[in-house]
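Note that one protein chain is taken out, while the other chains of the complex remain in position.
For chain A:
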Amino acid sequence: MSEQHIASAFDRDLEAIQAHIMKMGGLVEAAIMNSARSLETRDEELAQQVRQGDKAIDALEELINEETARLIALRAPTASDLRLVLSVLKVSANLERIGDYSKNIAKRTTVLASGGDINGSAAALRRMAREVERMLRDALDAYIQRDAELAAEVIDRDEEVDQMYNGLFRELLTFMAEDPRNISSCMHLHFIAKNIERMGDHVTAIAEQVVYFVTGERPTEARPKADITSQSA
């Protein structure tokens, strides 16, 4: 809604909460990229930064929860205002989870730094993380622009991330079968791949919130599911 509320303080409250979401989104985008880069370049310092940075993300989520509760109590939002407030809560929860996955990747970076990279899989993980980060950026853009079409496109793109994960899963299985000494590294790499794949799911959930907030309807089509690793032996 471009129109202003008669109570201008209501507008300021809503804007403040959305500004927190954007700040949180920026921190999470950086966390995704930095965790993947630290993995590829064996940069323990950068990994440490990601782990430390998660505290700021968590604090922002707390702040958003508090301010949202306050806004609901004081302003009793309705219609698109209500949908905005509800979506803010869910978007911040999803961002917080993505931040946790980044932190988890950064933790494994340290472990992997001692072992060897397996056949360039760190680069593949970075490409996957790059795609998730782009999806997140578009989802947040869609949120700010009130663009349900862009959000729907983001939802569709999760399929690509799932397929990248499937490829990595098979690859890592092969490496482990080839040489049992690879198992430890491959397990870590697999967890990282799974974390990134889960990030994609959370980005999708954010995009779904955008569709709901903008249109008032939940996305109708079933989400594309391309993670088929649970079906293979």
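Criterion: a residue touches a chain if its C-beta (ideal position, glycine included) is under 8 Å from a C-beta of that chain, and two chains touch if they have at least 3 such contacts; residues count from 1.
Keep this in mind: contacts and distances are computed from a predicted model.
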- Under which of the names "NADH-quinone oxidoreductase subunit J", "Tripartite tricarboxylate transporter TctB family protein", "Phosphate import ATP-binding protein PstB" or "Acetolactate synthase small subunit" is the non-displayed chain listed in UniProt? "Phosphate import ATP-binding protein PstB"
- Message: Among A:52, A:80 or A:174, exactly one should touch the missing chain; which is it?
- Response: A:80
- Since one chain isn't shown, list which residues of chain A touch it in the complete complex. 1, 3-7, 10, 76-83, 216-218
